[in-house]
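One chain of protein is taken out of this complex; the other chains stay put.
Order of writing sets the labels: A, B and C. Residues in every chain begin at 1.
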């Protein structure tokens, strides 16, 4: 048997751990040939592949990125894309595919399965916003890095009696903000799921200063002030013009400085959150995902995605898996509010 | 309302995060007075306590250890111990207790509830061997530290063509060995749940050397070779005399060296695994446990323990919680075996 | 004898290590009373102080920030400021001062010594731009943090075939950029000492992409393109308008994207570089500075600053110490250029 593996979409710590597990189990337990397709779906479409053996994956568990490269190519948006994939797989004698990626990659995986190609999906989103699994790998690493930064920023904030706004990843879901904010002891946490009142933020910040501490505000990049959308849509640049240039973190730091008269600074963590070596947690999760994806292929159980439920790895239909975005529920946010101010 | 909190048993990263969450939510959400009892159950027995306010917990989230101190005192093994506790609580006007600890501490919590004292438990075991919860805080930190060490040891092993045996914590359960072994890319993982064959270990090690890599063997402190118990019981010191002195890691490194003729070294990670700042994962888990313990007290729901199930914090009866040791199941160990050799 | 200690200027990892060493040696070796003045020079001017004993410094070695607080108050810019200090010192029976700070703080220390107050200086600048000492504490920590970030950003850059611009601290001196750029394997390093040619940067970046790697560009916040000053002075905002808003990093990332057609992103490390626990190197250096400052006071050798020369701690006159900014010399920058492109 000959099985292909590919990675699609953005960088995420743990991709290599999945690849390693697939190769290792495919070869050691099943005697398969494993083939790596390069650059996401471009690989099987254009026939860019190479065999991956045990030696190729010896040294990759601890490394960020993906040895296969990635892309956002979608064969369903390319003329004859699906036919090309089928031809390449037939030509190379590849019997099944393991596709590691986010919503887009898994969406293609689902359609391909419907179209007769055997695909098993492995979920990947640093934002943890995929509903069908408790957690995705990469998320713990992002939270870990953001928390380390918050730890460091606290002493600086305290020494200078400043407000510090830390902007973390999360365009549509506030999981990284919520978890790193809780772990870092943030005094305000702002998420995309819940438009925030600047007055309320100023109130928390002021209370903090009155208690003679320095406030740390963790804000997801996708968080917006109440009415922020409208203002942006109407193009009023005075009030929110900074948003596009410097992001919500910079905008909020300015607002806090203006309204409280206190020094206020923003730090935008940016891409540091998604690179580098994965945490132990993410290595274990990614490894287990890889192993169970191989099991699904061995069982001929295609059109599924591996997922974490409690401490178990289970299989869910790709159709369900990509159905909806998992956002921070009201009660989880409420849980954190007791630490605000 | 006046609520007491105490920590019992061994050190574990995240204890302070629980205390902080209890104090913060107790005061901010319920207006309680929170009282810290010192030295585990000795505190409420001997009346050693002090009020804990918001300022006392400002700075403790990131710190290992416990600001309350700990002990292994068991009031049920002290004459009149339970009566003393009741008298102290009555005297200090304490209405309920939150007890953070392992099997022993929670066992006392259960009995006290039966005896009419309102107690809510928070589980704490670095070994992750408590059945009623998916994970306990401290475990992720221990795995993280062990994994960092394995990462460092790999290059040394490779440079010197040596076998390296890493002994990690885990007397009765192999969770730390399993997870850090998977995360560190270990070539053999040995756990207390499964007596190991030295011949098999030597086979894996040899195969590894033949592939021109250096083997890393992760062994839980409680792992034993097949027949190890008997040998130890009969007092044959020649074969296993080293075990008591240097631990299983040292013993195994010697065995490997003797049987393969290759250099072999042991590193015993020891107490470094259970101290210092908790990982972000453990801080979030410990914080959520603390918040939900307060909810249980507020609900008057005593005799329960908070527990993680998937991504939810739930309550379980203390009676169930302490009933059995959660060991590494056969299938989880089997999952890892594909990486051996 | 009664000796005061104070910290002035910006936050810097290692301040608490100096304070601890001063207190420990002052008390243990000399039997002094040690007094901490709060908020830099404001403390001795306004009489805000408290005794510091051994217990106060037990727990501070590993912590960022300063337990004494800081400020930028300059008694020579306050009416009667110096007289106030003399009066406070006389009143509190303080015989000598140890002042930990940068150029401004040490400038005051020098003048005060001339005016009859016994002061010993301890140099502090995260930028490492003080000429009289090989290194200052805080610098190694800043370089360590910047390097960790570069390590993480590399895999992201590679996975996405992007240029990544990392903006680090250094308004007037490029030491942090130079050292973190060397340690992180940067493909271009830009420092304030040397206006850069954007054409040349684009050439290096292009070469890097041609070799199928992703370029990492480390730029000090104070670095400017050739002609940048003039352009800024003449107020031409089109070309350099972004500089003020987003900093040189963002500006440069835009330039690279525009000129190469490749995706390009900026990460501004900002305040994360100056907070949190010091590296072992900085803890040792800060500790030794504190010990030797006590020796100078004990010798009655005022108007001096402790400094590192090779592996020795020496004393230099404060007058020399604050005379000139230590910038990156031409040959040190040239040394690094072999790694560009």
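The working rule: contacts are C-beta pairs under 8 Å (C-beta built on N, C-alpha and C of every residue); 3 or more make two chains touch, one makes a residue touch a chain.
Computed from a predicted model, the values in this text were never measured in an experiment.
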{"item": "In the full complex, displayed partners of the excluded chain", "value": "B, C"}
{"item": "Option from C:71, C:180, C:250 or C:322 whose C-beta touches the chain left out", "value": "C:180"}
{"item": "Given C:19, C:61 or C:189, the one touching the chain that is not displayed", "value": "C:61"}
{"item": "Omitted-chain contact residue, chosen from B:267, B:294 or B:338", "value": "B:267"}
{"item": "Subunit C residues touching the omitted chain (full complex)", "value": "24-25, 28-29, 54-55, 58, 61-62, 134-135, 140, 143-144, 146-147, 151, 179-180, 182-185, 211, 213, 277, 279-281, 283-284, 287-288, 291, 309-311, 335, 338-339"}
{"item": "Where the missing chain touches subunit B, by residue", "value": "10-11, 13, 63-66, 69-70, 145, 149, 151-160, 164, 245-246, 265-272, 274-276"}
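To be clear about the criterion, only the chains that are shown with their structure count from here on.
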{"item": "Chain whose average C-alpha position is farthest from subunit B's own", "value": "C"}
{"item": "Residue-number overlap at the subunit A/subunit C interface, same or different (half cut)", "value": "same"}
{"item": "Geometric centre distance via CA averages, subunit B-subunit A, whole Å", "value": "29"}
{"item": "Whole-Å separation of chain centres (CA-atom averages), subunit A against subunit C", "value": "35"}
{"item": "Subunit C residues counted as touching two or more neighbouring chains", "value": "none"}
